[in-house]
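One protein chain omitted, others in place.
And then subunit A:
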Amino acid sequence: MLNALDKTMLEKVADLHEIPQGAFNIRKNGVGVQRNTTDNIDIVTKADKSGIDVIVKPYTKGESVHIPVIVTEEAINDVVYNTFEIGEYSDVLVVAGCGIHNSGCHKSQHDGIHNFYVRRGAKLKYVEKHYGQGEGTGERVLNPKTIIEAEEGAVVELEMIQIKGIDHTKRDTEIRLMDKAKLVVTERLLTYKDQDAESNITVELIGADSSAQIISRSVAQDNSKQEFFFDLVGRNKGRGHIQCDAIIMHNAQVLSTPKISARHSEAQLIHEAAIGRIESEQLIKLMSMGFSESEAEDTILNGFLK
């Protein structure tokens, strides 16, 4: 059963204070501990490997699926394969947070490999939050991989948030959009101390009139390192826009590699990237309203990462 620490972790990664409404599956230290299904959403344990199949029936509206993962022991190496079948014309929210509490001195790692099939006309909002805590020296490692295939007219909103706490992360995201499919990706990342984070996002506009917008904002503090690689591939008539912004502080390093590949004459692709310090004018403005310098800095960063 879930103890107080588990509940704190759940709150951080899934905004859950109590056991969630609707469908959910809570995985703790490599095993499923609690599950609930509804008339429209089924969750089935995979027979061949570790992981679950989440099946959302066509035309399911306004339901949610929470699949938080918590790791509270050291020396855990958990790899999980989850498959999501989002039925035609459904409209659902999937929240898949992962929290690691490592108070030991050995590495704890969770690698979630998520495959989404978003069927024709369906709407999916997928939120992935990462959180780490614990006093130990054991490293907290998360390497998620997300593959999304959006069929004709599907709308996918993807929110990926990782604020502090995770020592190493390598995030791979691959998305394929068919005719008239629409995608919005929001990425928020904050690293500090000696953390490093790598994020690779590839989006392919395969169908006609598909569109993609990727908004990535990150803050790198202390000695942390961040590396971004974006590839937006236009294989058909469609629009894509990548906007990535990083605020760099202290001795941090940020590398951003933009790539836009047009393989069709009617593909319109834009990439905007900027890395810089907090503008002194922004600090002065907030200080002239009565904020201290550190309050001003926090306000700017909080807004930026919201």
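Convention: a contact is a pair of C-beta atoms (placed from the backbone, for glycine too) under 8 Å apart; a residue touches a chain by one contact, two chains touch by 3 or more; residues count from 1.
Here is the rule we use: contacts and distances are computed from a predicted model.
**Q** Quick one: the chain not pictured, UniProt calls it what, "NADH-quinone oxidoreductase subunit M", "3-methyl-2-oxobutanoate dehydrogenase (2-methylpropanoyl-transferring)", "Putative ABC transporter ATP-binding protein" or "Xylose transport system permease protein XylH"?
**A** Protein name of the absent chain (UniProt record): "Putative ABC transporter ATP-binding protein".
**Q** For the chain not shown, which residue from A:Leu255, A:Ile270 or A:Ile284 touches it across the whole complex?
**A** A:Ile284
**Q** Tell me which stretches of subunit A touch the chain missing from the display.
**A** Within subunit A, the residues that touch the unshown chain are 217, 245, 279, 281-282, 284-293, 299-300, 302-306.
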